[in-house]
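Removed: one protein chain of the complex. Kept in place: all other protein chains.
Order of writing sets the labels: A and B. Residues in every chain begin at 1.
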Amino acid sequence: MYPDTKELVASLASIMSISGQEERGREALCSLLQPYFDEYIPDPSGTHIFVKRSGRENAPKLLLDAHFDEIGMMVRDITEEGFLRVVSIGGLDRRILPAAEVLIYGKETLYGVIGAVPPHLQKAGDHKKTPKIEDLLIDTGYDGETLRSLVDIGTPVGFYEKTASLLGSRICGRSMDNKACCAAAVLGAAMVKKEDMAWDLYVTLSAREEVGMASGCSAAAYRIRPDAAIVTDVTFAAAWGVREDESGKMGAGPVLSLSAVTDRRLTEGLLQLCGLRDIPCQTCVDACDTGTNATMLSLVGAGIPTAVVSVPITSMHTYNETVDTVDIEHAAALFAAAAGEGGLHP
Amino acid sequence: MRTILKKLLQIPSVSGREARLGEYIAGEMQPYFDTVETDALGNVLCRKRGEGKKLLFCAHMDEIGFIVTFIEEDGYLRCAPVGGIDFHAAAYSKVVFENGRYGVLIPEEGTKPEDYKGDAFVVDIGAKSREAASCLVKVGDCFALESSMVSLAGGRICGHPLDDKLGCAILMSAAGDAASFQNDITFVFSVQEEVGLRGARTAAFQAEPDFGIAVDVTLTGDTKGAKPMAVSLGKGAAIKLQDKSVICDGYLAEKMARIAEEKGISYQKEILTAGGSDTAALQLAGAGCRAGCVSIPLRYCHSGVEMADSKDIQACRDLICAIAQTKF
Partner (left out) sequence: MKQNWTTLSLLEELSCTFGPSGCEEAVADTIRAHIAMYCDEILPDPMGGVLARIRGTGAAVPGPVAPRRLMLSCHMDEVGFMVRSITEEGLLKIASMCGSDTRVLAGRRVWVGSAASQVRGVFGVKPLHLIKSEDRDNALDIDELYVDIGAESRQAAEEMVHVGDFGTFESDFISFGMDDGYIKGKALDDRLGCAVLCSVMRQVYEREICPCCDLYFAFTCREELGISGARTAAYKIDPDYAIVFEATAAGDISGTSEYRQVARLGMGGAVSLMDRSTIYDRPFTDWILQTAREENIPCQIKQYVSGGNDAAHIHKSRTGVRCAAISAPARYIHTASNVVAKKDIVSIEQLAMAVINRLCGEKK
């Protein structure tokens, strides 16, 4: 029994998890994923650890890491007129902010619109400039006093856009980075039959990747001490002038990273597995840095052999990131294969 | 003519607020025409029925000015320009409201001249608070630079707003000769020219003329540092061939020039590369008409010191009468 990919992605994306706020959705997350795992281990770092055991004694541990956090904003000021000023959390693409719709996670979840300056108030040439985030105001429809009773400085603010379908198997919406890969990891765990498992599978939905610390992932890995790790994260899809050799093609399967900082033997093993099981895949060169948790993860404890498996995405760090569910499913198939009998060699 | 002009200058008529001036002109024109009507937008249409072609002469009553948009807490007024205000020329001027009240138009402290535009200006009417100001002036009230007229050397006059009260005065003066007019003649005193030739369009739609002739001011090429332009002050009535809004009807322009020559009226041909005139609206209203313009050369247009030459004014009047008297 495993879930529908789009529904799973949509459910995961609907759980707010702005960097630093990953624990808020614990209950929702646990009840969503409970059917597919044996155990949930909370981690003080904010990382959610889900375990599916092989039932074999002394089975090796495979860590499958997908960062759970998402980009967003945080309230830094509440004006008398009832507007909010914010700072960005993670590398927000501020070109998409004017007139964007947001949810403000205060005492209640409020709806808001990021203001766009009407033309008569713009200076000449303003329309050619990206507004600075400190200049933007979020319109909440409340007066200042009421708003202050509902929202505090530090309240997280996320995007509104729910997951929606495009043509074929493509979907768009907020937080596809990295809920698409979280879904791939969960789906992989769900797909591998317990009796076939050669590894104990630890899925870490880790905290604080977008703020550049990889701290959530490293802390959890330190606790788990896995024998091998696969990091799954999104990568650029070839579109909008992104060079083909620094990106993956959407719909052509997961992208395996060839990098100096990842474990080449493990990566080769995954590539062979794709070949054996007819799983479409592609490769991409990330010479010095994969831009994912993998770099820090491989340095945890005495070191962990780590590979990176990515899902191509367009419009990264906007509220309408787009992915192909086919890629998620192929990545999941690879993860299931890796954890199973005849999969990865410990 | 000077008496008429002086009277017209005394009645404020910022675009959209021409009603008082229209009423005055309509009253004055009554004796000379068969019908005098005011249309929905406020244009005054004076018609003398006659045989043959329908000729329409049109001078605009409105002047550029300002509208009050907001009253500040401290009694200053915010305003927006109505028509092509040159804020460099208007800064630090006395302004007059329709109710006769005075104020001064002042840029906000520290505004660089290159940033002179509506939002940078306030009007100080002497009120100390919003409350006090609101008793004297309302949002939506209009005002203009104080009107004036002085005589200069060589029969030249200087004042404001000669654009286009001069044209109105010329038509009103010409109306005195209405008994001698051939054709079916309509004099239109139009509204809202300065904000986009709006009034002349509906007036022409109603009058359905065969020939439409605007009577308006034009720039000259004889001011210091002026762009080359073959119109000079004192060289006679200008017959417009083209401006930014219109290419005049060639037949009509030629005919007007021939009439001027026959009657010995001094004239010059005008090609204006900036600005438009009611001519364009006349030309395109309804099914359209042959359109032209008798222009009055004017220096320093849209400033508080617009300057014209009496000889040109007389030539324009003579040309208009001559056209009206010529069977078309």
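In this text, a contact is a pair of C-beta atoms (placed from the backbone, for glycine too) under 8 Å apart; a residue touches a chain by one contact, two chains touch by 3 or more.
Quick caveat: nothing in here was measured; it's all calculated off a predicted structure.
Here is the thing to keep in mind: the chain we left out touches A, B in the whole complex.
Between the chain not shown and the residues A:Glu27, A:Glu80 or A:Glu341, the one that touches is A:Glu80. The chain that is not drawn here is touched, among residues A:Thr5, A:Thr140, A:Ser175 or A:Ser206, by A:Thr140. In the full complex, chain A makes contact with the omitted chain through residues 79-81, 83, 91, 93-96, 98-101, 110-113, 115-122, 127-131, 137, 139-143, 146, 161, 164-168, 170, 172, 236, 239-242, 246, 250-251, 291, 314-320, 322. Residues of chain B that touch the chain left out of view are 15-17, 39-41, 43, 67, 69-70, 72, 78, 80, 82, 118-119, 139-140, 192, 195-196, 198-199, 201-203, 205-206.
By definition in this document, only the chains that are shown with their structure count from here on.
In this assembly, the C-alpha centroid of chain A lies 68 Å from the C-alpha centroid of chain B.
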